[in-house]
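The complex appears here without one of its protein chains, the remainder shown in place.
Labels for the chains are A and B, by order of writing; each one numbers its residues from 1.
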Amino acid sequence: MINSALKNGPPGDLAIWIFILAEMSVFGVLFAVYAFDRSNQVELFNLSQATLNRVSGFINTLILLTSSYFVVRAVSAIKRNDSSACAKWLIGGMLFGLIFMTVKSFEYYDEFSHGISMDTNDFYMFYIALTFFHFLHVLMGLIIFSFILFKVIRGGYTSTEYHGIETGASFWHMVDLLWIILFPLIYVMH
Amino acid sequence: MATNFTKSTARNIFFGGSLFFFLLFLALTFDTTQRLPKTDNSAVINPAIAHGKKIWETNNCIGCHTLLGEGAYFAPELGNVYKRRGPDFIKAWIKGQPTGVPGRRQMPQFNLSDEELNDLVEFFKYTSEINTNNWPPNVEG
Partner (left out) sequence: MQFKSQAVAKPYFIAAIALFIGQIVFGLIMGLQYVKGDFLFPEIPFNVARMVHTNLLIVWILFGFMGAAYYLIPEETQTELWSPKLAITMFWVFLVAGALTILGYLLVPYATLAQLTGNDILATMGREFLEQPLPTKLGIVVVALAFLLNIGMTLLKGRKTSISLILVLGLTGLAVFFLFSFYNPANLVKDKYYWWWVVHLWVEGVWELILGAILAFVLIKVTGVDREVIEKWLYVIITMTLITGIIGTGHHYYWIGTPSYWQVWGSVFSAMEPIPFFMLTVFAFNMVNKRRREHPNKAATLWALGTGVMAFLGAGVWGFLHTLAPVNYYTHGTQITAAHGHMAFYGAYAMVVLTIISYAMPQLRGRAANSNAAQVCEMWAFWLMTIAMVFITLFLTGAGILQTWLQRIATTPMSFMDTQAQLSIFYWLRETAGVVFAVGLITYVVSFFIKGETPAN
(Lines give C-alpha, C1' and ligand atoms only; values in the text may rest on other atoms or scores of the structure.)
Protein backbone atom coordinates (compact mmCIF):
# COMPACT_ATOMS: atom_id res chain seq x y z
CA MET A 1 0.00 0.00 0.00
CA ILE A 2 2.81 2.38 0.85
CA ASN A 3 4.72 1.36 -2.27
CA SER A 4 1.68 2.17 -4.33
CA ALA A 5 1.32 5.55 -2.63
CA LEU A 6 4.96 6.38 -3.32
CA LYS A 7 4.63 5.33 -6.90
CA ASN A 8 1.29 6.88 -7.71
CA GLY A 9 1.13 9.99 -5.58
CA PRO A 10 -1.79 10.88 -3.30
CA PRO A 11 -5.18 9.31 -4.05
CA GLY A 12 -7.72 11.37 -5.89
CA ASP A 13 -7.25 14.38 -8.10
CA LEU A 14 -4.24 16.65 -7.72
CA ALA A 15 -6.59 19.61 -7.77
CA ILE A 16 -8.24 18.55 -4.50
CA TRP A 17 -4.80 18.20 -2.92
CA ILE A 18 -3.96 21.76 -3.87
CA PHE A 19 -7.27 22.76 -2.32
CA ILE A 20 -6.54 20.63 0.75
CA LEU A 21 -3.16 22.29 1.11
CA ALA A 22 -4.78 25.71 0.93
CA GLU A 23 -7.46 24.79 3.47
CA MET A 24 -4.99 23.29 5.88
CA SER A 25 -2.87 26.42 5.60
CA VAL A 26 -5.85 28.57 6.48
CA PHE A 27 -6.80 26.41 9.44
CA GLY A 28 -3.15 26.19 10.44
CA VAL A 29 -2.83 29.94 10.51
CA LEU A 30 -6.12 30.27 12.38
CA PHE A 31 -4.90 27.75 14.97
CA ALA A 32 -1.65 29.68 15.29
CA VAL A 33 -3.45 32.99 15.74
CA TYR A 34 -5.65 31.32 18.36
CA ALA A 35 -2.60 30.08 20.22
CA PHE A 36 -0.99 33.51 20.03
CA ASP A 37 -4.10 35.32 21.21
CA ARG A 38 -4.51 32.79 24.00
CA SER A 39 -1.01 33.37 25.27
CA ASN A 40 -2.02 36.96 26.03
CA GLN A 41 -5.23 36.08 27.83
CA VAL A 42 -4.69 32.64 29.35
CA GLU A 43 -7.05 33.12 32.30
CA LEU A 44 -9.95 34.33 30.18
CA PHE A 45 -9.44 31.57 27.65
CA ASN A 46 -9.31 28.86 30.32
CA LEU A 47 -12.42 30.14 32.06
CA SER A 48 -14.42 30.32 28.85
CA GLN A 49 -13.09 27.01 27.63
CA ALA A 50 -14.36 25.35 30.81
CA THR A 51 -17.91 26.20 29.79
CA LEU A 52 -17.69 24.10 26.63
CA ASN A 53 -19.37 20.73 26.41
CA ARG A 54 -16.41 18.40 26.26
CA VAL A 55 -18.49 15.27 26.26
CA SER A 56 -20.30 16.48 23.19
CA GLY A 57 -17.01 17.33 21.52
CA PHE A 58 -15.56 13.93 22.33
CA ILE A 59 -18.61 12.11 21.02
CA ASN A 60 -18.32 14.14 17.83
CA THR A 61 -14.69 13.12 17.49
CA LEU A 62 -15.67 9.45 17.64
CA ILE A 63 -18.48 10.09 15.19
CA LEU A 64 -16.17 11.65 12.62
CA LEU A 65 -13.57 8.91 13.04
CA THR A 66 -16.28 6.31 12.48
CA SER A 67 -17.50 8.22 9.46
CA SER A 68 -14.00 8.27 8.00
CA TYR A 69 -13.70 4.55 8.61
CA PHE A 70 -16.93 3.97 6.67
CA VAL A 71 -15.57 6.07 3.80
CA VAL A 72 -12.39 3.99 3.76
CA ARG A 73 -14.58 0.87 3.50
CA ALA A 74 -16.48 2.52 0.65
CA VAL A 75 -13.25 3.08 -1.30
CA SER A 76 -12.15 -0.53 -0.67
CA ALA A 77 -15.52 -1.72 -1.92
CA ILE A 78 -15.26 0.09 -5.24
CA LYS A 79 -11.73 -1.22 -5.70
CA ARG A 80 -13.39 -4.68 -5.58
CA ASN A 81 -15.91 -3.37 -8.15
CA ASP A 82 -18.69 -3.69 -5.56
CA SER A 83 -20.79 -0.58 -6.29
CA SER A 84 -23.61 -1.65 -4.04
CA ALA A 85 -21.38 -2.14 -0.98
CA CYS A 86 -19.61 1.11 -1.83
CA ALA A 87 -22.92 2.96 -1.83
CA LYS A 88 -23.91 1.45 1.52
CA TRP A 89 -20.64 2.37 3.21
CA LEU A 90 -20.83 5.84 1.70
CA ILE A 91 -24.34 6.33 3.04
CA GLY A 92 -23.09 5.19 6.43
CA GLY A 93 -20.27 7.72 6.27
CA MET A 94 -22.64 10.49 5.26
CA LEU A 95 -25.10 9.54 7.97
CA PHE A 96 -22.43 9.89 10.61
CA GLY A 97 -21.46 13.22 9.11
CA LEU A 98 -25.06 14.28 9.51
CA ILE A 99 -25.05 13.09 13.11
CA PHE A 100 -21.94 15.19 13.72
CA MET A 101 -23.73 18.24 12.42
CA THR A 102 -26.77 17.49 14.57
CA VAL A 103 -24.75 17.09 17.75
CA LYS A 104 -22.87 20.30 16.98
CA SER A 105 -26.12 22.13 16.32
CA PHE A 106 -27.46 21.13 19.73
CA GLU A 107 -24.23 22.38 21.29
CA TYR A 108 -24.57 25.70 19.46
CA TYR A 109 -28.22 26.01 20.40
CA ASP A 110 -27.35 25.59 24.03
CA GLU A 111 -24.53 28.12 23.84
CA PHE A 112 -26.40 30.70 21.79
CA SER A 113 -29.43 30.58 24.06
CA HIS A 114 -27.11 31.43 26.93
CA GLY A 115 -26.22 34.59 25.03
CA ILE A 116 -22.83 33.50 23.79
CA SER A 117 -21.76 34.93 20.47
CA MET A 118 -18.61 35.89 18.53
CA ASP A 119 -18.83 39.20 20.34
CA THR A 120 -18.71 37.79 23.88
CA ASN A 121 -14.95 37.56 24.10
CA ASP A 122 -11.91 36.49 22.06
CA PHE A 123 -12.12 32.84 23.11
CA TYR A 124 -15.73 32.48 22.05
CA MET A 125 -14.96 34.33 18.83
CA PHE A 126 -12.35 31.70 17.94
CA TYR A 127 -14.48 28.82 19.21
CA ILE A 128 -17.51 29.83 17.16
CA ALA A 129 -15.52 30.89 14.11
CA LEU A 130 -13.35 27.76 13.97
CA THR A 131 -16.08 25.25 14.73
CA PHE A 132 -18.54 26.95 12.40
CA PHE A 133 -15.96 27.09 9.61
CA HIS A 134 -15.31 23.39 10.22
CA PHE A 135 -19.06 22.68 10.38
CA LEU A 136 -19.46 24.23 6.93
CA HIS A 137 -16.70 21.96 5.65
CA VAL A 138 -18.57 18.94 6.97
CA LEU A 139 -21.64 20.20 5.13
CA MET A 140 -19.61 20.72 1.98
CA GLY A 141 -18.25 17.19 2.32
CA LEU A 142 -21.77 15.82 2.52
CA ILE A 143 -22.76 17.74 -0.60
CA ILE A 144 -19.73 16.41 -2.45
CA PHE A 145 -20.59 12.88 -1.30
CA SER A 146 -24.19 13.31 -2.52
CA PHE A 147 -22.91 13.88 -6.04
CA ILE A 148 -20.55 10.95 -5.70
CA LEU A 149 -23.25 8.70 -4.24
CA PHE A 150 -25.52 9.49 -7.16
CA LYS A 151 -22.85 8.39 -9.55
CA VAL A 152 -22.05 5.24 -7.56
CA ILE A 153 -25.69 4.18 -7.58
CA ARG A 154 -25.90 4.71 -11.32
CA GLY A 155 -22.87 2.43 -11.69
CA GLY A 156 -20.66 5.28 -12.80
CA TYR A 157 -17.61 4.03 -10.89
CA THR A 158 -15.69 0.78 -11.34
CA SER A 159 -12.61 -0.92 -9.95
CA THR A 160 -10.54 0.83 -12.59
CA GLU A 161 -12.29 4.20 -12.52
CA TYR A 162 -12.94 5.51 -9.03
CA HIS A 163 -11.00 8.74 -9.25
CA GLY A 164 -13.90 10.87 -8.03
CA ILE A 165 -14.56 8.73 -4.96
CA GLU A 166 -10.94 8.95 -3.85
CA THR A 167 -11.01 12.71 -4.45
CA GLY A 168 -14.05 13.11 -2.21
CA ALA A 169 -12.65 10.72 0.37
CA SER A 170 -9.40 12.70 0.55
CA PHE A 171 -11.38 15.84 1.25
CA TRP A 172 -13.40 14.08 3.93
CA HIS A 173 -10.32 12.74 5.66
CA MET A 174 -8.96 16.30 5.76
CA VAL A 175 -12.16 17.45 7.46
CA ASP A 176 -11.76 14.67 9.98
CA LEU A 177 -8.10 15.49 10.57
CA LEU A 178 -8.93 19.15 11.17
CA TRP A 179 -11.43 18.19 13.85
CA ILE A 180 -8.91 15.89 15.49
CA ILE A 181 -6.63 18.91 15.90
CA LEU A 182 -9.41 21.35 16.69
CA PHE A 183 -11.03 19.33 19.47
CA PRO A 184 -8.01 19.00 21.77
CA LEU A 185 -6.80 22.49 20.93
CA ILE A 186 -10.01 24.42 21.57
CA TYR A 187 -11.97 22.14 23.90
CA VAL A 188 -9.31 20.54 26.04
CA MET A 189 -5.83 22.01 26.22
CA HIS A 190 -5.40 24.46 29.06
CA MET B 1 3.48 11.79 -10.69
CA ALA B 2 0.82 9.34 -11.73
CA THR B 3 -1.87 11.20 -9.80
CA ASN B 4 -4.59 12.33 -12.08
CA PHE B 5 -5.27 16.02 -12.46
CA THR B 6 -8.39 16.65 -14.44
CA LYS B 7 -9.88 19.89 -15.65
CA SER B 8 -13.36 18.81 -14.61
CA THR B 9 -12.32 18.24 -11.00
CA ALA B 10 -10.53 21.59 -10.96
CA ARG B 11 -13.65 23.20 -12.36
CA ASN B 12 -15.91 21.54 -9.80
CA ILE B 13 -13.64 22.62 -6.97
CA PHE B 14 -13.72 26.14 -8.37
CA PHE B 15 -17.50 26.32 -8.43
CA GLY B 16 -17.97 24.49 -5.14
CA GLY B 17 -15.24 26.37 -3.33
CA SER B 18 -16.29 29.79 -4.57
CA LEU B 19 -19.92 29.18 -3.73
CA PHE B 20 -18.93 27.95 -0.28
CA PHE B 21 -16.89 31.01 0.51
CA PHE B 22 -19.44 33.37 -0.95
CA LEU B 23 -22.14 31.84 1.26
CA LEU B 24 -19.82 32.08 4.25
CA PHE B 25 -19.25 35.73 3.41
CA LEU B 26 -23.00 36.28 3.28
CA ALA B 27 -23.35 34.60 6.68
CA LEU B 28 -20.64 36.83 8.12
CA THR B 29 -22.32 39.86 6.54
CA PHE B 30 -25.58 38.86 8.18
CA ASP B 31 -23.85 38.52 11.51
CA THR B 32 -22.02 41.83 11.07
CA THR B 33 -25.24 43.58 10.18
CA GLN B 34 -26.88 42.28 13.36
CA ARG B 35 -23.96 43.53 15.39
CA LEU B 36 -23.49 46.92 13.78
CA PRO B 37 -25.77 48.98 16.06
CA LYS B 38 -23.34 48.32 18.90
CA THR B 39 -20.46 50.00 17.12
CA ASP B 40 -21.72 52.13 14.25
CA ASN B 41 -23.26 54.96 16.27
CA SER B 42 -26.23 54.87 13.89
CA ALA B 43 -28.69 55.52 16.69
CA VAL B 44 -27.79 59.21 16.58
CA ILE B 45 -28.28 59.66 12.84
CA ASN B 46 -30.80 62.43 12.24
CA PRO B 47 -31.61 64.56 9.18
CA ALA B 48 -28.80 67.01 10.03
CA ILE B 49 -26.20 64.25 10.09
CA ALA B 50 -27.59 62.67 6.92
CA HIS B 51 -27.45 66.07 5.28
CA GLY B 52 -23.93 66.57 6.57
CA LYS B 53 -22.90 63.31 4.87
CA LYS B 54 -24.43 64.55 1.65
CA ILE B 55 -22.45 67.80 1.89
CA TRP B 56 -19.32 65.74 2.50
CA GLU B 57 -20.09 63.77 -0.67
CA THR B 58 -21.28 66.54 -3.00
CA ASN B 59 -18.18 68.59 -2.32
CA ASN B 60 -15.98 65.55 -2.84
CA CYS B 61 -14.08 66.06 0.39
CA ILE B 62 -12.81 62.50 0.04
CA GLY B 63 -10.94 63.68 -3.05
CA CYS B 64 -8.26 65.14 -0.77
CA HIS B 65 -8.99 63.78 2.71
CA THR B 66 -9.38 60.38 4.30
CA LEU B 67 -12.36 59.39 6.42
CA LEU B 68 -11.63 56.45 8.73
CA GLY B 69 -8.46 56.04 6.71
CA GLU B 70 -10.18 55.73 3.35
CA GLY B 71 -9.95 58.31 0.58
CA ALA B 72 -7.17 60.52 -0.76
CA TYR B 73 -3.88 61.13 0.99
CA PHE B 74 -3.39 64.81 0.17
CA ALA B 75 -4.99 66.29 3.28
CA PRO B 76 -5.56 65.23 6.90
CA GLU B 77 -7.72 62.39 8.23
CA LEU B 78 -11.10 63.79 9.21
CA GLY B 79 -12.68 60.82 11.00
CA ASN B 80 -11.41 62.24 14.27
CA VAL B 81 -11.17 65.92 13.34
CA TYR B 82 -14.07 66.72 15.65
CA LYS B 83 -11.96 65.51 18.56
CA ARG B 84 -8.75 67.01 17.22
CA ARG B 85 -10.07 70.51 16.44
CA GLY B 86 -13.66 70.97 17.66
CA PRO B 87 -16.70 72.38 15.85
CA ASP B 88 -15.76 76.06 15.87
CA PHE B 89 -12.31 75.54 14.36
CA ILE B 90 -13.73 73.29 11.67
CA LYS B 91 -16.29 75.87 10.60
CA ALA B 92 -13.82 78.73 10.69
CA TRP B 93 -11.28 76.71 8.72
CA ILE B 94 -13.71 75.83 5.95
CA LYS B 95 -14.95 79.44 5.81
CA GLY B 96 -11.42 80.74 5.57
CA GLN B 97 -10.19 78.65 2.63
CA PRO B 98 -8.15 78.93 0.50
CA THR B 99 -5.18 80.00 2.64
CA GLY B 100 -3.33 81.30 -0.40
CA VAL B 101 -0.01 80.46 1.25
CA PRO B 102 2.43 80.10 -1.66
CA GLY B 103 3.40 76.48 -2.30
CA ARG B 104 1.08 75.09 0.40
CA ARG B 105 -1.57 72.56 -0.57
CA GLN B 106 -4.75 74.49 -1.23
CA MET B 107 -8.34 73.75 -0.22
CA PRO B 108 -11.14 75.30 -2.29
CA GLN B 109 -13.81 77.65 -0.95
CA PHE B 110 -17.07 75.71 -1.06
CA ASN B 111 -19.41 78.60 -0.18
CA LEU B 112 -21.30 76.59 2.39
CA SER B 113 -24.14 78.22 4.30
CA ASP B 114 -24.11 78.30 8.09
CA GLU B 115 -26.69 75.53 8.15
CA GLU B 116 -24.56 73.40 5.83
CA LEU B 117 -21.51 73.98 7.99
CA ASN B 118 -23.43 72.99 11.10
CA ASP B 119 -24.71 69.83 9.46
CA LEU B 120 -21.23 68.93 8.25
CA VAL B 121 -19.91 69.39 11.77
CA GLU B 122 -22.68 67.15 13.09
CA PHE B 123 -21.57 64.53 10.56
CA PHE B 124 -17.98 64.81 11.78
CA LYS B 125 -19.12 64.45 15.39
CA TYR B 126 -21.13 61.33 14.53
CA THR B 127 -18.17 59.89 12.64
CA SER B 128 -15.77 60.55 15.50
CA GLU B 129 -17.97 58.48 17.81
CA ILE B 130 -18.07 55.36 15.66
CA ASN B 131 -16.26 52.50 17.38
CA THR B 132 -13.31 51.96 15.06
CA ASN B 133 -11.47 49.53 17.34
CA ASN B 134 -9.27 52.35 18.59
CA TRP B 135 -8.17 53.62 15.23
CA PRO B 136 -6.38 55.97 14.51
CA PRO B 137 -3.47 55.39 16.86
CA ASN B 138 -3.41 59.02 17.93
CA VAL B 139 -5.22 62.32 17.58
CA GLU B 140 -3.27 63.41 14.48
CA GLY B 141 -5.07 60.77 12.45
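Throughout what follows, a contact is a pair of C-beta atoms (placed from the backbone, for glycine too) under 8 Å apart; a residue touches a chain by one contact, two chains touch by 3 or more.
This is a predicted model, so every value here is computed, not measured.
The chain that is not displayed touches the following shown chains in the complete assembly: A, B.
Screening A:Val33, A:Leu47, A:Leu62 or A:Met189 against the full complex identifies A:Val33 as the residue touching the chain left out. As for the chain not pictured, it touches chain A at residues 15, 18-19, 22, 25-26, 29-30, 33, 118-119, 125-126, 129. Summarising the interface, chain B meets the missing chain with residues 5-7, 10-11, 13-14, 17-18, 20-22, 24-25, 28-29, 31-33, 35-36, 39-42, 45, 49-50, 53-54, 56-64, 66-77, 98, 100-108, 110, 126-127, 130-133, 135-141.
Just so we're on the same page, only the chains that are shown with their structure count from here on.
Look at where the CA atoms of chain A average out and do the same for chain B: the two points lie 40 Å apart. Put simply, chain A touches chain B in their complex at residues 7-17, 19, 118-119, 133, 136, 140, 143-144, 163-164, 167. Only residues 1-6, 9-10, 13, 16-17, 20, 23-24, 31, 35, 38 of chain B touch chain A when the two sit together in their complex.
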